[in-house]
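One structure is given below, represented as structure tokens, and several questions about it will come after.
A protein chain is absent from this complex, but the other protein chains hold their places.
By written order: A, B and C. Residues from 1 in each chain.
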């Protein structure tokens, strides 16, 4: 019996101690007509070797293509130490640290994490994680609606340049509370949120403005102006940022006059592998003033009976297990292990290391763009500065190009036509420090073939490439 | 500076404290003409990401062929827990447990290992590892020469069916002490050591007889008879065994009348990955009587000042750091981490699990032999029972067959022609529990093609297959 | 000592970043950061040493018995970890095309199928990232269902008073009011109160069965009938699914929607607080509303179901497809158990709980529901001990830590005074259970003899009892540059 240590004698002894004859008797309170007892459709259990063959086949089936997709999930190098430590049983198999004295490892680590995140974001306080970036943004929106004392509005201004999946997720999570997302358009030339269009909402009744940095196009937003605009108009400013970018870009705590009110985002670039989209983690920071409105667990430093430093969950009165229907959120289990990894990741890289990695990613993007645009017919869609990801305009449908590239094991980027049909044949491409020049040359070469075959109008060639 | 934590200020401060001006001054005692100072030929250091790309390329270059080679290294499933635990820093980065109080983890584990090995071998005592199976056998030979009170001989009887690399290693390691290995032939029909030939050495002056089980051909030796023969003729009996096989086969402590004197072998099948041949570990057990002649570290159970149970290195008077030129061996660093893995491996499988795995390996061999011999022209070379590995006779040169199979990513076995030319076109094939029926079908299919192309005498077809 | 205290300006003894500066020249100064964040500047070794030692201060399944009720702290097989972290799976981009995703998608599809079979539901979405998000998805689907029928006056979700805090909190997040239903002295829902509460305003009810009181709600069929008759739907909080795997299925009990905590029942690790996974299963009528994305199969190939294919879906719950790595671990676990193994989970977790309950009662401890059969967990109340010995449930809990065991869940559910909710799980051996029982007896004896020893516990951990009041009042939520700690 995998994982069940009972010997037959022990089982017998225990049934006797309980005073029943059989296992079945233990379920006597379940109405007889409801009892099932057969899951044989699931087949027999596999032993480790079998399941390991199975999983290896699945892993092999997915290949290991050369990936130039970013779009919210980034293929960074993760220091070897990160997961060797994070999977230590003491981190990996502990529960939420309810018994503080028996959880000082996790608690101190989370306190250190909060300290690092507030530094990185230049914000006052941080929680200990939410699910992912998209749901963290939804929580930020809910928090803003609760916390905004200047406005009772349930409307939120959201740039169209926000990640479309984030927009969708926020919508799912806030709509039942009657909160409405109002779209702010982007400038077709720069790719930034259109400040003039924004100003048309001046004085309009909104609880908050969401400010992504960089936005979904990789484009850097005029964050100072947007923050100032929001706060001048009674809105809370909610930053949504790539944490790695914050190693080199102005952090949200310094945007505008006095910084944003809430900063959130996805922590994936800090030590989480791509892993098909998760687990990652959502982070959230806010101003001291708003701390009691923040959802999620928070760790505080305190002392023990003998005056020794120690760490514990604090401000639990915000949380569902204490406040139930009046809690700041229903979140309970969060993404603790990913935070463990992120804390290790940040410790191992430091500010200098993160900045270098960020710069290398970005430098690589410059190289890639040059290589691809030098093919002719391809050009950047926007004029504003970007960070490590950008939109290229292609002379033919992105979907077709991507399909052909994929057949050559190159994932060439993310097709924007579904969410941004107005951009035409637009492709979002990304580089990280993991893409080498020879990777880029391979991309260029394959793309060149695609373009050439199109110029010859030769469907046959295309087919051959496919 | 990778791994060196000194800041410039600290370096300065420390140089000042020492009272020197520069790093160079620290090396002033080295004669000036000897000082080098330039290793720039080694190139610049790589960062983790670069070295990780490099290693991934190398790993990819070797492919992951389907492997039917055994010949002393066996591709077993290793429980996932084994290396996740063995690479915990506390095991991975500790030294030999010289300070017992600060090493109770390693020491207790080694004591448990000794207990498990003595059980598996049915011997009195075990050491805590030697380098590998081949060098362990050499140490056993040296030990036998030291320990044999009945004979002052420096000659050792060694079956020709012993792994040729083991024979070579033993020769390297004992020849300088004037010890001679005398070959005992095998029976051409059974593949076992020829008992009659052995008997011709009756009364001859030998310090020990080596008894492999199974021997290099996978063949099971008549171990009872061989042990009895040795001991009746004043030789020590040295068993060389596959430890996994001992889960199902008679253990050396029970061979003959009173068991062998020394049992050794390679621990690789107990949790060590193939890893290009190492690190594995050599194990050695012996009778209580011989314990003070045994080389290698030994852990004993004792008590502390308060009478609590504890563990420590013991019988150190045998070792080089105490006895120097009179030590039982020069071994110092052994293969501790592999022993850690083996201890975990044995704990996770238990006697029942090891027996099932052994049986599965062996069952697979039966299946493979049937599949291959059913092609016709191929037959087992020997008649004696084997364990999970056997010799097949092919209708053409093994080398050619293997080369063609390898081109199809099948490693079809080990070519015996170099070491056993007398066997003709003989191939040593092995299966473990990791080889599935579909793996075997692939082998059969490729082999069938090779045979077919030969029958057609068609070099062209061969070439195409290559 | 904090990691920051190992930091020295300019220390960079690590190989985790490229040498030399790269160019950011095309990013104008105005966008650039002026001041470096004060992250730790430590060597690789210092980081490794710090976090290795820190880890040793934790209790965990891999080191201690951890009978935390409602949390299902059972063994997390190591194979699940290594197989979910195979390079091919770890490196897959969430937006990789289907051509490069069939391996991963097949695992997800099979997991959906396994969970359908196990729960008796018609369809499953793996999207929710934890139990609470599963609850959200479930209640949002109930709302979408009513809305789709134009039945928009239903404003209330019924929740038993014993329910987990996430239940009422979820109801509110979905725009509902949470209305509490009392529990009877025998642990079952008060049917009269339920009937009184049901009405045209009832959107649905959230139930855990077995409940968080550690008993099976016996009149579940009648409840289902009543709620359905009132036009409401039934939500099953699957936190306790471990208790009934292969014994009874929520779908068969009449539930319309269910979430599962894979980090409980399917043994994915808790990671010191997460990540988890909270897939949702539904009956036929809720199927159109399931959260996206989901994996579909045409028999040979797998593809994603998105907005286009599921226009009535409540939508996305995350940027991608949920906690994929957790789902893979659960999949591996399910494959290792097989059908028989699943049932054994329920059997032996129930056996362990009932054995402990019986032995504790024999030792004189008070069961909260002495007449009831325990499920995979059970409650004792330390009311008597608190009164007679002046040593309360928290004191017992802290003293258990000194015995090398994690404490059970304390003071939850709220309706039981001095409550210990004890869940041993099926992976614990009889000796662990016996050791716990012995420890409880020893603590009670000690409390009679030397109550201060118990009230001062823990004594053997890195810290003694922590000052929570100070923590909440004098908020210290981050290290401040410049400080050095004790």
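Note that in this section a residue touches a chain if its C-beta (ideal position, glycine included) is under 8 Å from a C-beta of that chain, and two chains touch if they have at least 3 such contacts.
The structure presented is a predicted model; accordingly, all values stated were derived computationally and were not measured.
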For the chain not depicted, the shown chains it touches: A, B, C
Hidden partner chain, touching residue among B:234, B:310 or B:395: B:310
Selected residue (touches chain absent from view) among B:108, B:151 or B:417: B:108
Of B:242, B:335 or B:425, the one touching the omitted chain in the full complex: B:335
Residue in contact with the excluded chain [from B:197, B:249 or B:375]: B:249
Of C:87, C:200 or C:364, the residue in touch with the unshown chain: C:87
In subunit A, positions touching the absent partner: 1-10, 44-51, 79-81, 84, 89-90
Interface with the undisplayed chain - residues on subunit C: 6, 8, 11, 13, 15, 43-46, 48-49, 52-53, 56, 61-64, 75, 77-79, 87, 336, 427-429, 431
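Assume only the chains that are shown with their structure count from here on.
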Centre-of-Cα separation between subunit B and subunit A, whole angstrom: 47
Averaged-CA centre spacing for the pair subunit C and subunit B, given as whole angstrom: 46
Contacts with 2+ other chains: residues of subunit C: 12, 14, 16-18, 42, 44, 48, 52, 77, 79, 81-83
Multi-chain contact residues (two or more partners), subunit A: 48, 52, 77, 79, 87-88, 433
